[in-house]
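The other protein chains are all here in position, but one chain of the complex has been omitted.
In this document, chain identifiers A, B, C and D correspond to the written order of the chains, with residue numbering beginning at 1 in each.
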Amino acid sequence: MDYVSPKEVAQTMMSAALSKSSLSIRDLLIRGCLSGALLGISVTLAYLATTQTSLPLAGALVFPVGFIIIVLLGLELVTGSFSLIPLAFFEKKITAYSMLKNLFWVFTGNLIGSVLFAALFWSASSEMGTITQPGTIEQMIIKVAEKKTLGYASHGSAGLLSAFVKGILCNWMVCMGVVMAMTSKSTPGKIIAAAIPIFIFFALGYEHAVVNMFVIPAGMMFGAKVSFSDWWLSNQLIVTLGNIIGGLLFTGVAIYYTYGKEKSPLASPSV
Amino acid sequence: MDYVSPKEVAQTMMSAALSKSSLSIRDLLIRGCLSGALLGISVTLAYLATTQTSLPLAGALVFPVGFIIIVLLGLELVTGSFSLIPLAFFEKKITAYSMLKNLFWVFTGNLIGSVLFAALFWSASSEMGTITQPGTIEQMIIKVAEKKTLGYASHGSAGLLSAFVKGILCNWMVCMGVVMAMTSKSTPGKIIAAAIPIFIFFALGYEHAVVNMFVIPAGMMFGAKVSFSDWWLSNQLIVTLGNIIGGLLFTGVAIYYTYGKEKSPLASPSV
Amino acid sequence: MDYVSPKEVAQTMMSAALSKSSLSIRDLLIRGCLSGALLGISVTLAYLATTQTSLPLAGALVFPVGFIIIVLLGLELVTGSFSLIPLAFFEKKITAYSMLKNLFWVFTGNLIGSVLFAALFWSASSEMGTITQPGTIEQMIIKVAEKKTLGYASHGSAGLLSAFVKGILCNWMVCMGVVMAMTSKSTPGKIIAAAIPIFIFFALGYEHAVVNMFVIPAGMMFGAKVSFSDWWLSNQLIVTLGNIIGGLLFTGVAIYYTYGKEKSPLASPSV
Amino acid sequence: MDYVSPKEVAQTMMSAALSKSSLSIRDLLIRGCLSGALLGISVTLAYLATTQTSLPLAGALVFPVGFIIIVLLGLELVTGSFSLIPLAFFEKKITAYSMLKNLFWVFTGNLIGSVLFAALFWSASSEMGTITQPGTIEQMIIKVAEKKTLGYASHGSAGLLSAFVKGILCNWMVCMGVVMAMTSKSTPGKIIAAAIPIFIFFALGYEHAVVNMFVIPAGMMFGAKVSFSDWWLSNQLIVTLGNIIGGLLFTGVAIYYTYGKEKSPLASPSV
Partner (left out) sequence: MDYVSPKEVAQTMMSAALSKSSLSIRDLLIRGCLSGALLGISVTLAYLATTQTSLPLAGALVFPVGFIIIVLLGLELVTGSFSLIPLAFFEKKITAYSMLKNLFWVFTGNLIGSVLFAALFWSASSEMGTITQPGTIEQMIIKVAEKKTLGYASHGSAGLLSAFVKGILCNWMVCMGVVMAMTSKSTPGKIIAAAIPIFIFFALGYEHAVVNMFVIPAGMMFGAKVSFSDWWLSNQLIVTLGNIIGGLLFTGVAIYYTYGKEKSPLASPSV
């Protein structure tokens, strides 16, 4: 009973898209802020696990905790929405304006929450800037922030194209996490199913727009040599574009159109 | 069936607030004492895991055990109540007096249970004070007790402000644990969902008022150079205030007002 | 549906007490013997894990396996009964004679099963005494048997008092395991919930009467310098007394009287 | 609902015994062959985990995978049948001939499957015998095969008696695994419950007749100095006899007669 077949998942995808589209800006912002902050705290946890164990894999194993909270509490994550909201537009159930408005406010909420958490994290960790020697997690944040911007840019268009492909592969997985959570009606089922693809993308170092909304500005607060335009031009915009393509094409469209459109009354089989 | 949607969770939050508000002082004290002692034993377990493995992450992984027992047996933890009881007051379902009385007695119960467990732990571990060389766990307790009081105070207002922010971030997570437990109707679901945010805050070293009710007096019993006023002025009061703000604002109010107030009959979607 | 609220758990506690009280001596002995042997095999497994990994925490993580089998198959463990059977007596549903008879036979069954398993373990491990050089697990059993008797005794009354307090803290947890198992109607729920407090007490080295019924005589078989009176006077009787107090007061009475006596029709909330 | 009480488990034990007794020789052989091969592949996996980690405990943690498949797919394992089929004979529901016929064909099926898998494993691993230097797993198989036969025999009757006791303790656990699987109506419940006792026996190095049907002939294929009579006289027959006694007496009879015979309509309580 717990398991939800792919056919029903496809219907859930559409109803989630419609339901999200009808939310007020206030709700999009509250839920978006919480999501941004939750991914931020997950990144600090993952870096803590990585630095303590010297195993990035350990960081990836704990990273999904924030996403799990987001999924269970129905919060708004723009990368997930990239794979759902456009389906409602393609099916002519919402307007382009509704789609863009929704994505804009969730993106904004995610950004505010991420940067706000970065500021709280910085103030607790550096004791309002009085501790100037960064700890191991803070050093890792600085290093990652520089690698994710200056690193790609230093390799020119090949580097930026690599960031773009990593954005595609990343959000293919994130949106698989969103869809996988729909395969279960139980909390443990949603937790395990949602966590798996998030673990995969983080372990493989792929690029997630909302993670970067925390890690790059946090790095800047702790002294990374990254400018605002480095953040946006060498990473945020490129990765967001990759996320849109990967999430929408390889998950949203692929799953919805192979299952959502079938007319056959036969139950869809598992492998 | 197991999974409870955020809308229903918001209703559960209010009904839990009302139900807790109606408890007798006797029940608040019994349930509060048990909770305090359970967090105390969890701290000793976490420090054992940390010292045996040299990995604080291992300590954080086992720390949630006490909170899980508290949640499953419906015991009273004042940090959790900070995010629930005021909602009933805001909605004018209980008086300010009822709210304060409830929080006062749960706080008192948590304190009694924590200090009582500290005394039992001390008597077993030091064999009534006859073993004067503290073991590795006891040494860690002493060190942490000093760091959590003298450590912050030595950095002046920046240090105390850092403790305050760590109190905010801590109870944002603890109350997420309380709310996450409400997303499931099954025991495994409640266990996993509740444990996740507790693991996060302990791993990141955030400040929890009830944990400190054990670790600071226990440290004092084993010889930490911490005075009663160090305990309360450099930590307990500041952290409690941070806990109130974090738990109430970032979890209680945020979740309740984005889900509890909606009038729409549409089911709230997950991400 | 799976989760059982604390109020219902309190009722289950009383009905379990009554049901256990009505068992025949034959059933108490069969179920008691199996429980004793199951805890015995769990101890050997835990020591194997500890010696192979050099991490006592690993031993504690695997130790609950025997208790899980006991809980799922409804077997009889006297330490658990300490927190349940007296409730039926306090409520005047059984006589003092019934209570004592039940506890006596379960204690006896646990003792027989523990010593019988010790004998089988010794005969397999020492090949009927022909292998005189004990292996690593056997050495640990010898060492623990001496520490749990001669160790306490050598510190005089402070040492014995420490054993008594460790008995209190131990059975607070064991009985929490019994009660936690009642919070779930599913096998995975019972397994996880029951295992948690058992893991805690074993990791922290607390004193459990039935565990000691195996480890001390087994140590004696392998050559520990422990006499029959060392076993009973420096450990078994003191720890059993501590177990009675901890299990009955901090779990049985605390949980039953805060939940079982309420008349209010309101559902009891989780934290 | 998922959890099945011990009373119902006792009934399931009898109905499983009757149902197994009615199977055709063809089905006993197919299901027996698969079980033998599944335990064989589990042994190779366990030895791989042991040699890679240098922790036999890791091997024991992965070993139950084959038994889990056997339980979920209802396949036939003669060691499990030792604790069930005779109950139907004792209760005069099947004849001695039916009992012996069933056990004979399942034993035969297990033996064929084990040896067939050993041959496939040997052909893949040694590339049809052209690779003469055995790998680490193969070396471990050789060593274990010699220890389990020549090892016991070299210690004379004390060694063989030790093998016999290890056979008793082993199948006490294996049959606990069979019975534990019956305590749950869910797949995760069956998996966890069944795996626990299997993990215990393998970690503690006890002797299982069907495991030995793979590991001893496989060792012989890779060059262990073990003769056919060493296999059967110094291990297989003795261990099988121990398995019959342990599984039937300590699990089958103990559980069935304390729960299956009660007439009381009272629900059997958990601890």
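In this section, a residue touches a chain if its C-beta (ideal position, glycine included) is under 8 Å from a C-beta of that chain, and two chains touch if they have at least 3 such contacts.
Note that the structure is a prediction, hence the values are computed from the model and not measured.
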Among the options D:Ala10, D:Ala58, D:Leu111 or D:Ala203, the absent chain makes contact with D:Ala58
Have a look at D:Ala10, D:Ala60 or D:Leu75 and name the one touching the chain we're not showing. D:Leu75
Can you name the residues of chain D that touch the chain not displayed here? 1-2, 15-16, 19-20, 22, 26-27, 30-31, 34-35, 37, 41-42, 44-45, 48-49, 52-53, 58, 62, 65, 68-77, 80-81, 120-121, 123-125, 127-131, 178, 181-182, 184-191
Which residues does chain A use to touch the chain missing from this display? 1-6, 9, 55-57, 155, 158-159, 161-162, 165-166, 168-169, 173, 176, 179-180, 183-184, 186, 188-190, 192-193, 196-197, 199-200, 203-204, 206, 250, 254-255, 257-259, 262, 264, 266-271
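Here, only the chains that are shown with their structure count from here on.
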Chain labels contacting chain A and also chain C: B
I need the rotation angle between the copies chain A and chain D from a CA superposition, between 0 and 180°, in steps of 5. 145
Note: chain B sits from chain A at a C-alpha centroid distance in Å of 29
Rounded to the nearest Å, the gap between Cα centres of chain B and chain D is 47
Shared-interface residues of chain B (touching two or more other chains) are 1-2, 184, 186, 188-190
Taking touching chains as linked, do they make an open path (line), a single closed cycle (ring), a hub with spokes (star), an all-linked set (complete), or other? line
